[in-house]
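Take a look at the structure below.
All protein chains but one are shown at their positions in the complex.
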Amino acid sequence: MLRPAGRHMSALSISFNINGSPVTLDVDPADRLLDTLRYQLALTGTKEGCGEGECGACTVYVDGLPVNSCLIPTYQVRGQRVETVESLDPGALEPFERCGATQCGACTPGVVMTAWWIRGHPELLGTHSIRELMAGNLCRCTGYDGIVDSVAEALGETGSGQGEP
Amino acid sequence: MLAQERDERHEDARGAEAALEPVSFAECGLKRMQRLARAIPEALDGLDLVAVRLDGEHEAGADRLAVEQHGTGAAHAVLTPDVRAGEAQLVTQEVGQEQPGLHCALVAHAVDRADQRRSQGPQRYALAGSAARRQNSSMKRREALAKLTGRERYVDDLPLRDFLWGMTVRSPAPRGRVTAVRFGKDVDWSQFVVVDHRDIAGPNVVALIEQDQPVLAAGYVRHVHEPVVLLAHPSREAVRRAVRAVEVVIAPESPALDFRIAPAPDQVQHGSDNVLKHLRIVKGDVERALAQAPVVVSGTYETGAQEHVYLETQGMIAYVEGDVLVVKGSMQCPYYVLKALQHALARDETRVRVIQTPTGGGFGGKEEFPSHIALHAALLALKSGRPVKLIYDRGEDMAATTKRHPALVRHRTGLARDGRLVAQDIEVVIDGGAYVTLSPVVLSRAIIHAAGPYACEHVRITGRAMFTNAVPFGAFRGFGAPQSQFAGERHMDVIARTLGIDAVELRRINLLTDGQTTATGQAIRDGTDRVAVMERALELSSYRDKQREHAAFNATHTTLRRGSGLATFYHGAGFTGGGEVALKSRLRVAGRADGRVEVLSANIEMGQGTLTVFTELAATRLGLEPEDVTIAEADTARVPNSGPTVASRTTMIVGGLIERAADDLRCRVGLDDTARGEAVKQAIRRWHRDHPGAGEALFGEAAYEKPPGISWDDQTYQGDAYGAFAWATYVAEVEVDLRTCATRVIDFVAVQEVGRVLNPTLAKGQVQGGVVQGVGWALMEECKWRDGAMANNQLTNYLIPTSNDVPSIRVAFLENPYPHGAGGAKGLGELPIDGPAPAILNAVARATGADPRAIPLTPERLMELIDGPADVGAQHAAPRR
Partner (left out) sequence: MNVMLPGSVPEALDMLASDCAAVPIAGGTDLLVHWPVRVEAHEQTYLDLSRLDPLKPLRWTADELMLGGLTTYWDVIRDARAGEEFPLLVHAARQVGAIQIQARGTWAGNVVNASPAADGVPVLMAYDAVVVLESRRGREEVPLDRFYSGYKEMKRRPDQLVVGIRLPRRRYSYQVFEKVGARRAQAIAKVGLAITRSGAGWRVVAASVAPTIRRCPAVERLLETGTAVASPEALLPAIAQDVAPIDDIRSSAQYRTRVMAWVLYHDLRDFWGKRA
């Protein structure tokens, strides 16, 4: 990837863990984690939908929590663990295939990241509904039932019971 | 016929399809259904019966569909040799109503002996009114895993070397002469590629219906954000800064910004009155009928613009390969883009190539607009000699691209005292914005659907598309029908209230029955029982029970109000009238050397399921497995023009071309229509062995043929507007918080008849997605305008529903196969957005006593209706709480 010329730059050398592997990069203070992932690391699974933290298409995990990578300056993840959709096991995504969680696919990586995180924290369903937990992932195609059903199915697999539809 | 149906091998079941007549609901009649309903419990006592548990593949989605569709509980299939395939559908519906204890979900075709069934293991067969075939559409979305894992690559994901980022400099004013374009002193412009209208080799026009819209403004602008100059640079940040450093100086002129009022003389910019298009439908004598009608009810209704918010913003890549300009990107219509590029760049089809990349949502927003971005990227690439990538960020996309046409609709309706429609006088006005784009066609569809799915002898519908200096409006799912049907269906409830008639009864009296004609004089003879569709929706939504519950709820709650509302509506699939003929769609199914087949079409996947449905249709036709079918990339260098991916035509019409092209392919390898599966593959492989080096030469082809018996007159706007209509009734239940006047949809039922449902999971997903878009349009999606451009162009200020803003959307399909649609299907994609807005507003009216006439019905607007001074135009003032 060609590094653009002509920017005001004070490059920072940042080391972090990406999908289980350590990496060290030169980044610009103005680089968002989303930009670094997509354009420097060629991890294009994470998408940009709005640039303002509304749509969730850019959702990744930083130290295990789902966050909008469009709102994180890359230098802030130094020393931290970053996980993107590329780190998920495709074999585990069968409920999402079956229940119609994806149509056009643009929101999907973000949706899957949030959904997978919910699946890993079933105790949250004691205080939250699936719909509330997914509200940071906008979808324009599915009307959300396919997504919510998929999460419920995935939770069902863990034996933690059903989320509310 | 019975003998074929009893054969359990699914290949034969598929073959049996061709032999069966589609079930006509009209033929059945109540008596027949009752007879069958009695036969089932009698047969249950007989020994020929085997109860089979519907095991096999448990697909949560399909199970739920079965339950919803047939209103049953546990999934047990009851088989009887006496129940023929075609009747089983009706039996389950009727039985469900009359024999609640009898579980009859999906009924397989008949079997003779219990052991036969046991030895083959449980199978599930879905019935689609006419043919028994293997489990209805178990095929999962073909590209689902790629999308779920983030491996599917959209235009901005594609690796690209040594490229430039392109960006657009736009007009700051809605109208005026460009007096200067000033390039700021602090930028080294020699580092940038700069393009303006002088760099356009051919006519400075984006070819569409009219040739009125320039690629780049040449001395005059007609709307804010109109493109004037293009820039490119290797650094995205540099080009962003540079765009701000270009000043477009406009000598302003008086803009026309309100389409509802006649322009001032100095605001006329099109013809003598800023009317882009006039259209008219006339049936009978509406003036006389109105004069004689016992009751006349009038109403005026408004709909706002709607922004698509496809999650993938628009974008293109352009580069030159040898002598060929290649453009790749997010689009619905590769051949529209091709035509636009050829025209403005004066290149013939051998020197331009357009390739659709996986498209992250379209909804019509990527029907015509991509041609602009394609041209912009191409101009920059041609001038610089380097690849150019032009991706709109969200704010730019929302502000500068097309939106749904705002509309104003006036009704004047004459009725008999019992509610029967005797005269409909309807005026539809839409805002086209500053260029013609597709406004004439949007207007056309709007007026054709304006009178609703009702019988009325005297109808006059006039339509006007207005020029204004707003950012041009364009295609959006529904394409005029949501606007006019919002008005029509809200008006039906206004009529009901005025006459003191139940809203359901009013519709029951007037819904088209077989043999009656639409406003354009089209006789509807498809055999669909539209009242049954409505009844199903009322049943699933517990409409009557809810009415009683709501009355009690509203009496006992201080600040909450609940209500339910319905809408009955329809949507014609495919291009209007002679449009499909004019498209001359062609498609190929090629046979590859390894025996597999490839579908070559220009119709694209944007989430609605094209790849999956095309695969299923080809596989079903030839008896192949899905893995044996590939769908070619939509590359104009390889695929014929099968028409645009719009108008709910892709499955119904283009799918039909697949079936015929597959037949043609079979022919070319010397087989007849009974050949299936391995036999077909072997024949293809043999052909290639006999014709070594033939490469792509083996293919079957099909060109669009109009179904028989359809005729349309474009001059008089009379005749068969569409080959098929889909029919629907939606019911919305809402809760309004009187403290904030916020409306929440707490339940939604969507029942429709769309021919045969080829893939329930995909079809249900289309309905749910369309409904939620309709909910947004009705309640929260508001475009706020400044100088004719969207001022709230960010997702924090233009709100679409989140998962927490909508309930589960409950979907049911009644099936009535359409003989001229692929697999019996009718178009489905747009229908679902026609119904939610009026159903919701009718529900709010019921809940609160207010009388909303416009969408979006934001809390602010509802507050004015509930609290504000009584409006002369409103039918009812809200009761004091």
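Some points to look at:
All chains are identified by letter, namely A and B, in their written order; residue positions are counted from 1 within each chain.
Simple rule for what comes next: a residue touches a chain if its C-beta (ideal position, glycine included) is under 8 Å from a C-beta of that chain, and two chains touch if they have at least 3 such contacts.
Fair warning: this is a prediction, and the values are worked out from it, not measured in the lab.
Set against the missing chain, the residues B:D393, B:E535 or B:D664 yield one that touches it, B:D393.
The omitted chain makes contact with just one of the residues B:T149, B:N469, B:T802 or B:T848: B:T802. Although one chain is not displayed, subunit A still touches it through residues 8, 10, 12, 28-30, 32, 35, 51-54, 56, 59, 65-68, 70-73, 75-76, 114, 128, 132-138.
Where subunit B meets the chain that is not shown, the touching residues are 236-237, 240-241, 244, 393, 395, 558-559, 738-742, 744, 780, 784, 791-792, 794, 796-797, 799, 801-802, 804-805, 858-860, 863, 867.
Going forward, only the chains that are shown with their structure count from here on.
Computed centre separation for the pair subunit A/subunit B is 29 angstrom, with centres defined by C-alpha atoms.
Interface residues of subunit B facing subunit A in the complex, by the touch rule stated above, are 59-61, 140-141, 143-154, 156-157, 159, 161-163, 191, 233-238, 308-313, 358-363, 393-395, 606-609, 761-762, 764-765, 767-773, 794-796, 800-806, 808-809. Residues 2, 4-7, 30, 38, 42, 44-52, 54-55, 57, 84-86, 88, 90, 93, 96-109, 112, 129-132, 134-149, 153, 165 of subunit A are the ones touching subunit B in the complex.
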